[in-house]
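Of the protein chains in this complex, all but one are displayed in their positions.
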Amino acid sequence: MADETTTAATGPGAKPVVRRNLLPRIDLASLKFAPTLAAIILGLIVLAAVFAPLIAPYDPIKMDPMARLGAASFAHPFGTDGYGRDVLSRTLYGAQTSLIVGLGAAFVAVLVGLPLGLLSGFFRVLDAVLMRVMDGLMAIPAILLAIAIVALVGSSLWTVLVAITIPEIPRVVRLVRSVVLSAREEPYVEAAIAVGSSLPKIMWRHLTPNTIAPLIVQATYVCASAILTEAILSFLGAGIGTETPSWGNIMSEGRLYFQLKPGLIFWPGLFLSLCILSINILGDTARDVMDPKLGKKRKA
Amino acid sequence: MSYLPTASAFKPSRLFRAAMLASCVAFAGLSAAPVDAQEIRAVMHSGIRVLDPVITTAHITRNHGYMIYDTLLGMDENLKPQPQMASWEVSDDGLTYTFTLRDGLKWHDGAPVTAKDVVASLKRWGQKDGGAQMMFKSVDSLEATDDKTAVLKLKEPFNYVLELMAKPSGLPTFIMPERVANTPAGETITDYTGSGPFKFVEAEYEPGVKAVYEKNEDYVPRDEPPSWTSGGKVVNVDKVTWVTMPDVQTAVNAVNGGEIDYLEQVPFDLLPILQSNPELTVEVVSPLGYQTMGRLNWLNPPFDNVKIRQAAMLALGQQPILAALVGNPEYMDECGSMYGCGTPFATDAGDEMIMDGPQPEKAKALLDEAGYDGTPILLMQPTDVAALTAQPVVAAQQLREAGFTVDMQPMDWQTLVTRRASQAPVSEGGWNMFFTNWIIPEVWSPINNPMLNGGGKEAAWFGWPDDPKLDELRTEFAQATDEAEQKRIAAEIQKHAYEVVNYIPVGEYKIPSAISTKLTDMVKMPVPVFWNVKKAE
Partner (left out) sequence: MLAYIIRRILASIPVMIVVALFVFLLLRLTPGDPAAIIAGDMATPAQLEQIRQNLGLNEPLVTQFITWSGQLLSGDFGRSLISKTPVLTLIHQRLEPTLSLAIVTMLFTLLLSIPMGVVAAWRHGTLTDSAIMAISVLGFSIPVFVTGYILIQIFAIDMRVFPIQGFRSIFDGFWPFFERIVLPALTLATIYIALIARMTRAAMLDVLGEDYIRTARAKGLSERIVLFRHALRNAAVPILTVVGTGFALMISGVVVTESVFNLPGLGRLTVDAILARDYPVIQALILLTSGIYVVINLLIDISYAFMDPRIRY
């Protein structure tokens, strides 16, 4: 990373150098402080999710309406919700649901979106058809899909996951395609085509690497947005049922007590924010490591 | 708010605050449109989208009906029918009712109200209202004999005519012009001419957003003081605007900040926020509250077995359900009367099974006796109606504690109302159990109460109890002539309904309203109305 400073400093533009001295030069990436912390936090959240049944003090759906909206106490460190359920236990179990929704949506959206985007960016004819279908898909609101799917096959984590993921796919496709449209005109790609490299090889070796950097950013975004969309669906009354706690539905149920019992929103919200923040920092780090151009720059 | 770094960290300098406030005041001064001083801005319990108070029993549409229409009769606070548009005389044999319209009744377009309008309106009402349908079976003829007189002739005794015509809920007898009342009962009206104390401002109507009513200057109120829906409907404001606010938190903030004058339903848990505001009165406007109840489907196993239905009733307890739904003891009451507590027919006949609950041990014993095989109970939980989400959640736990297997299915209310109409087995889209709420006037007699109909798959309400004995008792009730006799039969009906588990009342609650102290003299009754109320400036 020191190279970057050298590059800029050897250039005739002296101003940046001066300004840079005014700012503390704590190079987080080189210290690997932030990514390490993010990895630890995310790891803890994943552990909490996996081992929720062992560490949660209570059954997350076990209620005691007579002890509702209890303040934080030794028995209930995060207090109790509107049904007298333990918020700590619900938040821990909620990690399971929310992680499945977030990671699941990101994984599926990339898995489906990447090949479609590659093909669409590469073949003009396919592009015309595929992108119009994507345009159409994007116009259907997640809430409509969620209600339709829930009404058709019943409400569960999986139906909500499907409803959230489908509208994300066109965004991934469009992004990949836009990168491919540019990259396809690069000399090395044209050369590869000219020497008759096989199509999968061109796609995999030459085009895919270009898409990885923006795709990682997009995937972390999809992950975060899926977790939040689930909260929005709960807000609208079309989310995962209250017997499957998720950070989204805990916060959505707790929103009525926003002014009086802020803990109901704060605790799951804290987990949610930390989780999304960590995923993003890790995404950025991965992106920096994988980006061929940044590597080029470092070597320079 | 201490947990919010953004909130606590944001401490603007005094100067900045002063400057912001000053500029706001300045802008506000500039932009202040000539506000109508006598406008009441109200947030009702839901947005209004259906404007035909006969096609639907939705409360918001009924409230709309009371704004722009007048009713043939009114009901006073002692639950007695009183004249409103018309006075009446009953013949000695009790079979002929003569209604005479009072003077000064005019439609909003200026035409006079005639007895023909009354007859057409009552006939449309008779196709829709459950009690009225029962009444019309005993009706021989209903005719206008002159412009002011309508005559109803019965072929057999039916002693509940006036109560049905005066009742404030279910479907009240809103009188519409004949041309409007001739709309088929299955079709929504599109002409909103009434003769009531307010006129509907169609140009400003935005479905799901707002409805605007202006004072009907030509309305001639009765001379008596107002009492429920009877007496004089004197309008003291120029305009009433119903604003829809989809998020209840926003509505609470808005009434707290003085942006609206009236919030019909305050969520119980948010009461402390509003009670500390000296510019607001928080009180229960309706003296009779709501009944919340669970209904079992008699067609599908396991609830086709009366013993298992009884076990379900034993498993439930009112207190925990009310606690989750309401929480604040001031606004909830355990009540074993299917007709609501504090009503003329209120009785505790046969209510032990629910009032002593939850009794999981007894329920378990009964389940064993009935040979319950663990068939899951499909319990429908509406997720988008705040007053209905809690009951199934608590009930699911209570049923499980008694040994039931429960499959609680969350769904939006519209999916629920569609699914509850399905008589199919559970595996083919049917159901076992759901909860809903009624205002007390909708259940306060064996004739009004929609659940107390034993007509089975064809005629009964969702759940379809096939219970001929119940229907016999109900007919007996309608023909009974003295009040003591009616009360005795009503108690017998309830006892029987509990034995067969027609439905399970799980308690009563009252919903407080938040009212700006600028508003005075609001009529206290089960329907929020805007006559008589005054607004100070």
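Order as written gives the chain letters A and B; numbering starts at 1 within each chain.
By definition in this document, contacts are C-beta pairs under 8 Å (C-beta built on N, C-alpha and C of every residue); 3 or more make two chains touch, one makes a residue touch a chain.
Bear in mind the structure is a predicted one, so any value in this text is a computation, not a measurement.
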| item | value |
| --- | --- |
| Chains still shown that are in contact with the chain withheld from the display | A, B |
| Contacting the left-out chain in the complete assembly, out of A:L103, A:L157, A:L260 or A:L277 | A:L277 |
| Option touching the unshown chain, where B:T173, B:N253 or B:Q310 are the choices | B:N253 |
| Touch with the omitted chain, as defined above, among A:L103, A:A148, A:A192 or A:L260 | A:A148 |
| Touch criterion as defined above, residue of A:M63, A:V110 or A:L175 at the omitted chain | A:L175 |
| Where the unshown chain meets chain A, residue by residue | 1, 4, 7-8, 11-13, 15-16, 23-30, 34, 128, 131-133, 135-136, 138-145, 147-148, 151-152, 167, 170-171, 174-175, 178-179, 181-182, 185, 213-214, 217, 221, 224-225, 228-229, 231-232, 235-237, 248, 251-252, 255, 258-259, 265, 269, 272-273, 275-277, 280-281, 284, 287, 291, 293-294, 296-297 |
| Where the unshown chain meets chain B, residue by residue | 1, 4, 6-7, 10, 12, 17, 20-21, 24, 27, 30-31, 33, 47, 49-51, 55-58, 61, 128, 130, 170, 184-188, 190, 205-210, 243, 245-247, 249-250, 253-254, 256-257, 259, 384, 412-415, 417-419, 421, 429, 436, 438, 442, 450, 458-459, 461 |
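Here is the rule we use: only the chains that are shown with their structure count from here on.
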| item | value |
| --- | --- |
| Chain B contact footprint on chain A (complex, rising order) | 61-63, 65-66, 68-69, 82-84, 147, 150-151, 154-155, 236-243, 255-260, 262-263, 266 |
| Chain B - residues contacting chain A, complex | 1, 3-4, 248-249, 267, 269-270, 272-273, 319-321, 323-324, 327, 381-385, 389-390, 393-394, 396-397, 408-412, 415 |
